[in-house]
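Heads up, one of the protein chains got dropped from this complex, but the rest are sitting where they should.
Going in written order, the chains are labelled A and B, and every chain counts its residues from 1.
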Amino acid sequence: MRVALFVTCINDALQPRTGQAVVGLLERLGVQVDFPAEQSCCGQPQFNTGYRQATEPLVRRFHRAFRDYEYVVTPSGSCAAMVRDNYPRIGAKAASEGRGRDLQQIAAAAVPKTYELTEFLVDVLKVTDVGAYYPHVVTYHPTCHGLRMLGLGDRPRRLLENVRGLELRELPGAEECCGFGGTFAVKNPAVSAAMGADKVRAVIGTGAEAVCTVDNSCLLHIGGTLARQGAPVRPVHIAEILASTEASTEGPEVPTEGPDAGTVGTEGSLR
Amino acid sequence: MSSREVVLARVRRALADVPRGEGPEDPPVPRDYDIEHGSRTAAETIDLLAENLADYRAIVHRTDAAGLPALLARLLAERGARTVVVPPGLPDHWLAATDAELLPDTAMSTPHQLDAVDSVVTGCAVAIAETGTVVLDAGPDQGRRRITLVPDHHLCVVRVPDQVVGSVPQALPRLAPDRPLTWISGPSATSDIELDRVEGVHGPRVLEVILVGR
């Protein structure tokens, strides 16, 4: 099986390890991974801030990059949701403004083949045990777009529960938004920070070594808040956990000690 | 142009996207929701009614037609009721055993007069098991809306099984829209302070429902 990796702009520029983990994981599962270089951003930041027309060239670019593939896999719940929920809206609005139906057709083609990583693993590859080994205490935060727009349900949890060595700790108030919300984080910084602080308090309270999500954008916010507080909990994308094996030498060495390791109430959880 | 015409013209302009041929009842409404939640025997439906009434702090009693007068007399006595307002069509024998003074409701009785009355006894139009609701429709055995509102103690008689339905969708066809209806589910309550539920505000603070078998 051959799939195209839609790595997303944030992962490309800031979290390449996540993309590398997806490549390693899928190849280990016998999938051939391509990275169409023409890909770029899905357009979510523009669209969600109100710049719909500025999003359209990115929709077309997505189409050019991925039109020849049967499966597009992305390690981002919110970018997958952008394609699946919002591309059709962009197409419909363009058509209603009398600017042709091609964006609608592009969206119709993109929607059924775009998968968030855990969806692809569970629904297409039909695996929940990917042979991963990750001997750490982890808590899982279901990100809003994964949870409510894509309806990922328990897929990420099922994958994590089958990781050897991993102890999964329940996150209280897991389904509450972390407060990132794209440009919300800078347009309403006080509320965003207050939400982030509550999320981080819950994360630290689990005693986990790492907090995991299906989205690095939320992790930038959660991890940035954790780091500012000097908390020794490390943000890690689920792909990096699923890519880890006993044999893996590179990839995530989680967790490295934070700046003030051990000063926050997580006794016994750090190696 | 009158404001009526202004508003209606605005509505019509706003709906320019609705196709001309589409009629008011054309937009589809899926009604595949349940008419009743689960299946129950008549006896189970009555049990559920009793359970849900009690869950919202109504006091539930059961008796048969022969036992009703004595039960009503006892319940009124227990509350120390000296005066009882009576709807015009309440069966006479219901209150045959009470010592309390019976006051017929008249159009002349003012809210202040009603405020001085201890209790009210009524029948009902229908009762809904799934929600623990009794519905009054101002029929002869229920009287004007105000008599079940101002006195602090309401005794409501439900004839079972005839007046009991399972669900809200089963209740509405049995009610006449042109009658003033009062749906009652437990005594008055408020959650306005810290969303903490407190029973007993402006309506009767004690609601007793008597399920009377044939």
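Following the convention adopted for this analysis, a contact is a pair of C-beta atoms (placed from the backbone, for glycine too) under 8 Å apart; a residue touches a chain by one contact, two chains touch by 3 or more.
Assume contacts and distances are computed from a predicted model.
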| item | value |
| --- | --- |
| Listed names "Hydantoinase", "Spermidine/putrescine transport system permease protein PotC", "Glycine--tRNA ligase beta subunit" or "Lactate utilization protein", with the criterion being the UniProt name of the chain not displayed | "Lactate utilization protein" |
| Among A:V138, A:A185, A:A202 or A:A243, the residue in touch with the chain that has been omitted | A:A185 |
| Interface residues of chain B (partner: the chain not displayed) | 2-4, 6-15, 17-18, 22-25, 27-34, 37, 52, 56, 107, 111-112, 115, 128, 130-133, 138, 144-146, 149-150, 168-169, 171-173, 177-196, 198, 200-204 |
| On chain A, residues whose C-beta touches the chain left out of the figure | 7, 9, 11-17, 19-20, 23, 35, 37-41, 43, 45-55, 57-58, 61, 86, 89, 144-145, 147-149, 175-177, 179-197, 220-221, 223-225, 227-228 |
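Criterion: only the chains that are shown with their structure count from here on.
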| item | value |
| --- | --- |
| Centre distance in Å when chain A and chain B are each reduced to the mean of their C-alpha atoms | 53 |
